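With one protein chain removed, the remaining protein chains of the complex are shown where they sit.
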Amino acid sequence: MSKSILGLFQQPETAADAMDGLKEAGFELGTFDVLTGTPYPEGAFGEYVPQHRLFRFPAFGAIIGFTLSVFLTSVTQLAYPMVTGGKPILSIFAMLIIMYEMTMLAGVIATVIGIIFESRLPNMQPGIYDTRITEGWIGVVITFDDESKVADAESVLNKAGALEIKHA
Amino acid sequence: MASQAVAYESEHHAPPPNVDADLVARELIATTTGASGRFKAWTWGLGILSIAGIVALILKFIDQSDDSTKWGYVAAMVSFLLSVAGGAPMVAMAPVMAKANWVRPITRIASLFSFAGVATLIMLIPLVAILPPLVTEGARRRTVWYMAPDYSPHFWTTLSLVLLLITGIALFYSAAIPDFASMRDHSNGWRQRLGKRLARGWVGTDAQWRTLRMRIGMFGTFYFLILVFVNFLFSTDFGQSMVPGWRDAIFPMYHTVSGFQAGVAGVVIALYFSRKYMKLEKYIHLDAFWSLGRLLFALTLLWIYFFYSSFIVFWYGRSENDIATLDLLIKGPMIYAFFAGMILLWFVPWWILIWNKVRRGTTMMVVGSFIILLGLLIDRIRTFVPAWSVPGDQIHEKWLKVIPETVWPDIFDILIMAGGISLVAFIVMMMTRVIPVLSVWQVQEFNLLAKPIKYIKGHATLVAKPD
Partner (left out) sequence: MQQRRELDQVYTNRKLLNGQLDTPKWWLPTVSILGVVVLIGVIVIATMINKGLGVTGLARPVFWGLFITTFVFWVGISHAGIMISAILRLTQAEWRRPVTRAAELLTVFSLLTALVFPLIHAGRPWRIAYWIMPYDVARGIYPNIRSPLIMDPVAISTYLTGSTLFLYIALLPDLGNLRDRTTGWKNAMYTVLSLGWRGNPRQWKMQTVGGILLSALMLPIFVSVHSIVSWDFAIASAVEGWHSTIFAPYFVIGAVHSGVSAVVTMMALMRWLWKWDDFIRPEHFDALARLLIVVATGWLAFTFLELTFALYGQDAPEIALREMQMFQWPWNALFIVFFLTAYAIPVPMWLFKRVRTNIALMFWTSILVNIGMWLERFLIIVPGLARRTPFVYTWEAYRPSAVEWTIFIWSFAWVTFLMLLFSKFFPLVPLFEQKESQVFTDDVMIGRAKIPAIVREAD
């Protein structure tokens, strides 16, 4: 079972130094991460910038929504035809509105699913954490498969100026 | 604070470094001189085509001034030129009002288009002569003028277009004074004399800068109001009121918004060619294309929104005039123009501009912009040509009883269209010989306010917001 430690910092510069130190000490990218209570400009901590596929979700959702809407608007009107105002049974211009709304709805729902999924949520056992992170403290968390490296990591964190180190 | 305003070595994703103010002035003023062979060839070619267009206009007036049904293509051309030359300076004005930083370097190239309003005015003159008065054969046709004097549309459209030209030039001039001063200080020959005259003693005191900003704000606001007014007048008097039963409250706004779309497309094209052939990559950043791309994308979507809002009300209404209007403008003589216009003005640009990669580059942006301009020209032909092709004897009907046949352009129309477009390009190109294509003082201001910084371990830009 993997072990984690969390180093707590009050200044972003010291947290960034810790991240640099971990890289230099040979820790693999992806085994350490930074936790903050507010977003920082990307790359501010020299962290691993995650690749994401979020843009595929709305596209996929829109295709599904569009297909369903074409089905709903055309099949129902053909199954139960009712002439209104002299308009054709399959009135593409009127159908366009429902098709548009359902396409957008499916796109939005898919995007929301995508955001939650790409954020790797829900994660009801998120691991080591400290509530001071949402008060402005910055956490640097390292996960180990090999417990022998814990001491190295602790020394890097202390050298960078960690105010506290928690273990899980 | 974690940020430090320092210059650093350029990395592939770092923002471009700032350029020293003195170098900015010298390099940008140098762009007004030393035109390349290619530039000269293009200006000669465009100049010749422009003259051909004006000659064709005169000949057409001599030959066909008694038949208004043959003037639809000229009306479409005036509308097109109004949209491009009138809409482009909005890029100089609207983002400035919204306090956007990215627009500072490119306001000059947008405001140069106001000089091209001369082309619009030239094309308008014969059209005003041909437009029938409000009362013909004892009956008053339906217009927005109600009981106003018979020649109100003629007078007010011409006046407002002249005012637009004057306000556009005033907007250009008020923002150009510091650059004329730079020309006075850094260039020679006639440019130096011109700069000295037009700088009017500019030295850059606090009071002068305050007055400058106030004038830009004031002329910008007036320009916007007059532009909307001109679009309203031209689209109704030279479009809607030529067709009995065509009552479309959204048409003036549709005309205005598609005009902005064309104006932004025109600015993108001008930016692309300036950046490439005048070697201005240091000053015209990809940021400008990114922001203009988003604006162009939004305007493209607005086009279909305005079009559909108008269409669906006619389609549902199904009264005689609704059906006749749809037949005239969409399903009847203009069906191919309608599909071509919709595809080029909305569908294709939508699928080009939706990609982040396109908006972060230049090539596909300019391709998309050319497609939009072509689409707008076809769309204007679709609306104005059938409107003018309605014969005078139908004008007092409640709705259009006989849908006229498709009117095809003759040789005069083709030369006039080519000449009009060439004249706009010619004027903009010639103005770049008179004044730097990018605003020197605004590039300097941009560099002063936006600095690349190192943010802890990452890169960012620090943008000061003094307003």
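Brief remarks follow.
The chains carry the letters A and B, assigned in the order they are written, with residues numbered from 1 in each.
By our rule, contacts are C-beta pairs under 8 Å (C-beta built on N, C-alpha and C of every residue); 3 or more make two chains touch, one makes a residue touch a chain.
Being a predicted model, the structure only gives us computed values, none of them experimental.
For the options B:Arg26, B:Arg142 or B:Arg433, the residue in contact with the chain missing from this view is B:Arg142. Remark: the omitted chain is touched by one listed residue; of B:Phe180, B:Phe289 or B:Phe306 this is B:Phe306.
Residue-wise, the contact with the chain that is not shown comes from A:Met104, picked out of A:Ile64, A:Met104, A:Val150 or A:Ile165. Where subunit B meets the missing chain, the touching residues are 1, 3, 5, 13-15, 98, 100, 142-144, 146, 228, 232, 247-253, 294, 301, 305-306, 309-310, 312-314, 316-319, 322, 360, 448-449, 451-453, 455, 458-467. Across the interface with the omitted chain, subunit A contributes residues 33-43, 45, 47-50, 52, 54-55, 58, 72-73, 76-77, 79-80, 82, 84-85, 87, 91, 94-95, 97-98, 100-102, 104-105, 107-109, 111-112, 114-116, 118-127, 129, 131, 133-136.
Note that only the chains that are shown with their structure count from here on.
With centres set at the average Cα position, the gap from subunit A to subunit B is 42 Å. Against subunit B, in their complex, subunit A makes its touches with residues 12-13, 16, 19-20, 40-46, 85-86, 93-94, 96.
For subunit B in complex with subunit A, the touching residues are 2, 308, 311-312, 315-316, 318, 455-460.
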